[in-house]
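Please read through the structure below; I'll follow up with questions.
Shown here: the complex without one of its protein chains, the others still in place.
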Amino acid sequence: MGDPINLISQWFNNLLLGWGLAEGLVKVISLAIGAAIVATLGLVTVIALIWVERKIAGRLQDRPGPNRAGPFGLFQPFADMIKIFTKEITTPDGADKVAFNIAPILAMASVLMIWAVVPFAGTVVGANINVGVLYIVAVGSFGIVAVLMAGWSSNNKFALLGAFRAVAQMVSYEVPMVIALLVPVLLARSMGMNDIVAAQTPWFIIIAPLAALIFLITSMAEVGRAPFDLLEAESEIVAGFHTEYSGMGFGMFYVSEFLHVWTVGALIATFFFGGWSGPGAENFPILGILYFYMKTFIGYFLVTWIRLSLPRIRIDQMLAFNWKFLTPLSLVVLIVTAVVDKALEMAGVERWAYALIMLAANLLIGWIVVLILKAVEPNRKRQRVEFEHRPVAVAPKSTDS
Amino acid sequence: MSGVEIIFIIVAIVTLLAALFVVTTPNLVHAALWLILALFGVAATFVLLNATFLAVVQVVVYIGAIAVLMIFAIMLTRRVMEDSGPQINSNWILAALLGLVLFVGLTFVLINSGAANASLSDLVVDPVEQLGKELVSPNAYVIPFELASVLLLAAMIGSIVIAWKK
Partner (left out) sequence: MLDNWLYIGLFIIVALFIPAVAVSLPRLIGPRKPNAIKQEIYECGMETVGDAWVQFKVQYYIFALIFLIFDIETVFLFPWAVAFDKLPLFAVMEGVLFILILLAGLMYAWRKGALDWA
């Protein structure tokens, strides 16, 4: 009664076995169906998200948002979908056709694949592997490859420039992101996603708030959303690496971005907000799924809110913020977490005292950082960006950015 | 044949074909993309050997960092959409010879060590935890571990000295 999902899968397995199929084949079929359901669920979520996001954006900007198609504009994403499915896909002159067409598929797959290891509830988890956290990082690198392929194969200046910016941003922010991920791994003593969820008493947002903050910021940069959307800055490089894509080719990049934001919400929920855990979730996995989705939505809303509130940053600010602030900070947080954790373990303190001291250590780091920033900021020379004068109609010899 | 064996053969064929295309395609970016597929095939082989940590590390480091760096370097220095020159230079005999020696040597070591006959049994201990303990244990690999960080530091300084000229 408490676990209908595993009950259904067991019933299904028995049904197939009853038909006289081999055991190995039954396993493959049921796993494949599970994978298809999880992946489809991700895409269906995106349809809902497109409406939710436009509604949130509308409300935050003091306008109603979509409200014509259906009640509350609920049918808007379906209208969009029908439109984009019937649009022509063009391939630009001189493009590398194979790479050009594979890139959007790879971009989408790289985001979808993360969902293979996300635990929805205690017993509802696709693959409970012992290297879950590194798997997520590994899958993300296919997204980088997809962006490079798209930018290079388009045979377009803006696309190539956008790809360079995108990859520089993605690889740069991967460093503090992975180091921030080391903190929950260290606290849980495991890279398995379900182990990390199980270890969260109390939630890691209390024990490691700075790591959570760094993870949130770097994830937003990985997705490439405002304020980190300089890789598709319309006023500078048209649309970045997907300038030449039309119809569903562009649609895949668009959908993968939406799904990526939702995935970021899911990862923040899993790593720092206790994942599926909550009152009664142990016995009733359905409740766990509900908690998981609620927490995921909080993370998603946070990212969307920040996106709609902040202006775009420049590329030099983007890189300096990462390498001169986030990376050293994340390393310091990791060192302090490791040392304090070991010291408390040797002192043998209670769990609540442990959590409080960890929180205090994090707040102390945060306070010192604020002090340092206050001391440095007034003395820092403002960087002036100056351009040589050049005639408008003549092509520049070199573009440097 | 068991299911694992069939999967292994498919993975091995894909890996080898991809590796072959790396050296035969005239377009450098295509070669890099084929290299990514070959590296992914190696990661899949690691998974089949139950070396899951190595598999994800293979993808994180080789595809996520090294292959991306290679494509970056190609794009920075070459006219991107053009195919480049001949694939063979005057050193190809030496390279082929070295490759052959490496192949024979590895095969020899593999057969002699008895690893070729080892069976894939489920591991009792968590290999990642075991690795973590060994890496910082003074009885095992703590010196190589710290040397690795010094080596990485040297690599960072070296790359900045060479690539960064103010």
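Residue numbering begins at 1 within each chain, and the chains themselves are lettered A and B in the order written.
Convention: a contact is a pair of C-beta atoms (placed from the backbone, for glycine too) under 8 Å apart; a residue touches a chain by one contact, two chains touch by 3 or more.
What you are looking at is a predicted structure, and each value in this text was computed from that prediction instead of being measured.
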{"item": "Options A:5, A:21, A:47 or A:338, residue touching the unrepresented chain", "value": "A:338"}
{"item": "Sole residue of A:70, A:280 or A:328 that reaches the chain not shown, by the stated touch rule", "value": "A:328"}
{"item": "Option touching the unshown chain, where A:13, A:67 or A:155 are the choices", "value": "A:155"}
{"item": "Contacts of subunit B with the absent chain, listed as residue ranges", "value": "4, 7, 44, 47-48, 50, 52-53, 57, 60-61, 64-66, 68-69, 72-73, 75-76, 78-81, 122-123, 126, 128-133, 135-137, 142, 145-146, 148-150, 152-153, 155-157, 159-160, 163-164, 166"}
{"item": "Contacts of subunit A with the absent chain, listed as residue ranges", "value": "27-28, 31-32, 34-36, 38-40, 43, 84-94, 101, 104-106, 108-109, 112-113, 115-117, 126-129, 133-135, 154-161, 164, 167-168, 171-172, 174-175, 178-179, 182, 185-186, 189-191, 238, 243-244, 247-249, 251-252, 315-316, 319-320, 323-324, 327-328, 331, 334-335, 338-339, 341-342, 346, 383, 385, 395, 398-401"}
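Keep in mind that, in the parts below, only the chains that are shown with their structure count from here on.
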{"item": "Inter-chain centre distance, subunit A versus subunit B - centres from mean C-alpha coordinates, in Å", "value": "27"}
{"item": "Contacting residues of subunit A [partner subunit B, same complex]", "value": "24, 28, 94, 96, 99, 129-131, 134-135, 137-142, 144-145, 148-149, 152, 155, 160, 164, 167, 171, 174, 191"}
{"item": "Contact set on subunit B toward subunit A in their complex", "value": "3, 29-30, 33, 36, 52-53, 55-57, 59-60, 63-65, 67-68, 71-72, 75, 80-81, 126, 128"}
